[in-house]
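Below you'll find the structure I mean.
Only one protein chain is missing; all other protein chains are in place.
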Amino acid sequence: MAKRDLINITDLTQEEVGEILDLADDMVAHPEKYYEECAHKKIATLFYEPSTRTRLSFESAMLELGGNVIGFASANSSSASKGESVSDTVKVIECYADIIAMRHPKEGAALVASNACSVPVINAGDGGHFHPTQTLTDLFTIRKEFGRIDNIRIGFCGDLKFGRTVHSLIEALLRFEGVEIVLISPDELKLPKYNKESMTEAGIKWTETTSLEDAIPDLDVLYMTRVQQERFFNEEDYIRLRDTYVLDRAKMKLAKEKMIVMHPLPRINEISVDVDRDPRAVYFKQVRNGKDVRKALIATLLRWKEEM
Amino acid sequence: MAKRDLINITDLTQEEVGEILDLADDMVAHPEKYYEECAHKKIATLFYEPSTRTRLSFESAMLELGGNVIGFASANSSSASKGESVSDTVKVIECYADIIAMRHPKEGAALVASNACSVPVINAGDGGHFHPTQTLTDLFTIRKEFGRIDNIRIGFCGDLKFGRTVHSLIEALLRFEGVEIVLISPDELKLPKYNKESMTEAGIKWTETTSLEDAIPDLDVLYMTRVQQERFFNEEDYIRLRDTYVLDRAKMKLAKEKMIVMHPLPRINEISVDVDRDPRAVYFKQVRNGKDVRKALIATLLRWKEEM
Partner (left out) sequence: MAKRDLINITDLTQEEVGEILDLADDMVAHPEKYYEECAHKKIATLFYEPSTRTRLSFESAMLELGGNVIGFASANSSSASKGESVSDTVKVIECYADIIAMRHPKEGAALVASNACSVPVINAGDGGHFHPTQTLTDLFTIRKEFGRIDNIRIGFCGDLKFGRTVHSLIEALLRFEGVEIVLISPDELKLPKYNKESMTEAGIKWTETTSLEDAIPDLDVLYMTRVQQERFFNEEDYIRLRDTYVLDRAKMKLAKEKMIVMHPLPRINEISVDVDRDPRAVYFKQVRNGKDVRKALIATLLRWKEEM
């Protein structure tokens, strides 16, 4: 089929990622140039599980490109409840829309969708698996807010065991030069072994620690994640560990002046709200960047489709 | 009130049906001619029960005409839960929208709505009653994919007892010349007597059989439907019968080279997925046709309203 999809970040070459980030930069600088980019085109946002932030990010992106939106926000308002397969659903949707963004609780659902239909499919999260537009957002944010992606020391803090976002970003960072990774987590939530092996194979320098305070002074980028209570056997462990991994003003004082703090959101307690006004806190800028990079991605996939 | 509605397919004369299908053809051939057809107009999609396919079909149609969409996808997000009557709801909605597409679990709800308000109401399904835009879709599909609606031999297969879609299409076909109908179903799911009487009165030739294999070689059009388990007293009957009415490649070998296979979707098991690539399988084209004929219908009802 003459189209490209984005199921995993590795579906894009390193050069293509760069082109998408460049296009996103241009869209930020000159939004009016793109007011008609997707005129008379539609995106279908098929969200089999709710994710307001991601859904509205895609919808805003398409609207800013002059396109339109159809879709559903949760499975109970979809035909899935009548037992229709994902393949059949997207074969229906391709009669209505030019591009699909799909969120699904089952790993592999977006891939199945992309194989079944003739319009580009963007994976907006499939279970614990991939979430490539979050990774594009993170890369765009590091480049835009810190200034470069290569030759950085980036710390990942919190739940590194289950954090899909972390795994994907690490995988993407393997392709950049001079990246050094610091893994900051309790023993219960360490990064899985195979992720560490990938880093070692790719020649990435990485270290592991349980102390955010020890790690923070040397970081260029601090990537915070939620520590979810349901990951722990007992509440005491959770409460003890949770506080260790809360970023507050005291810990921010230990950090470099140019460090940036990222977070995929939603944030619960793991970043104190008094950090929000620190100019190094870029997690809300990250949201805007997510919308902008999705604009670039949608435009790129639709351009590629037309060229084929 | 100076407006027309579409509650049942018979609300349209045979000539009007033809004009709508002609307009749909022109919209397919020259979509750009209609980019501004409904500019500054809005459709309200009031879906008191979820039906993603139908809802998105209406919404896509309106967007392709340059119009906008408001609405709700299920009753729990509507004022119905506060006890408001359908009449009051549409009197509110006509303050916001120029045309209404309503899906409701209760028979007659769309008629009540159409009587209460001054904007055109399209019945998008009212319980087991009518679903006239599905019938327009089916007529458009037969004409477009088979080449004509008159002088065809059409087989209906599966659940002919409860299948609203089947009853409506048969009712519409009574007005065409030389149509011959073959009813293919288990004894438990035969077409109701009054539908048969209508056919006889209209002078339509019809026959009845329990064997899809026997019937298929002579058909121009095969209209498949779902056989739902909940229609049967026991699971054994269901399983035995279900397989008899599954269309697969073996059965397709018995059919004419020019036969077309239709299905209102969603499809569960009653058509094997390996039939999908057979050029005679038009059920996904039917979805696109549904969107196109709804474009023509919306445009027509809004034009009629302006002329009055």
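First chain written, first letter: the chains are A and B, and each begins at residue 1.
One rule holds for everything that comes next: a residue touches a chain if its C-beta (ideal position, glycine included) is under 8 Å from a C-beta of that chain, and two chains touch if they have at least 3 such contacts.
Computed from a predicted structure; not experimentally measured.
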Identified contact with the non-displayed chain, of B:D88, B:E213 or B:E306:
B:D88
Among A:S57, A:S114, A:N195 or A:T225, which one touches the chain that has been omitted from the display?
A:S57
Note that chain A touches the chain not displayed via residues 31-32, 35, 50-53, 56-57, 59-60, 63-64, 73-74, 265-268, 273, 276, 284, 287-288, 290-291
Considering the whole complex rather than only what is displayed, give the residues of chain B touching the chain that is not shown.
40, 42, 44, 68, 70-72, 76-79, 81-84, 87-89, 91-93, 95-97
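Here, only the chains that are shown with their structure count from here on.
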Give, as an integer number of Å, the spacing between the C-alpha centres of chain B and chain A.
40
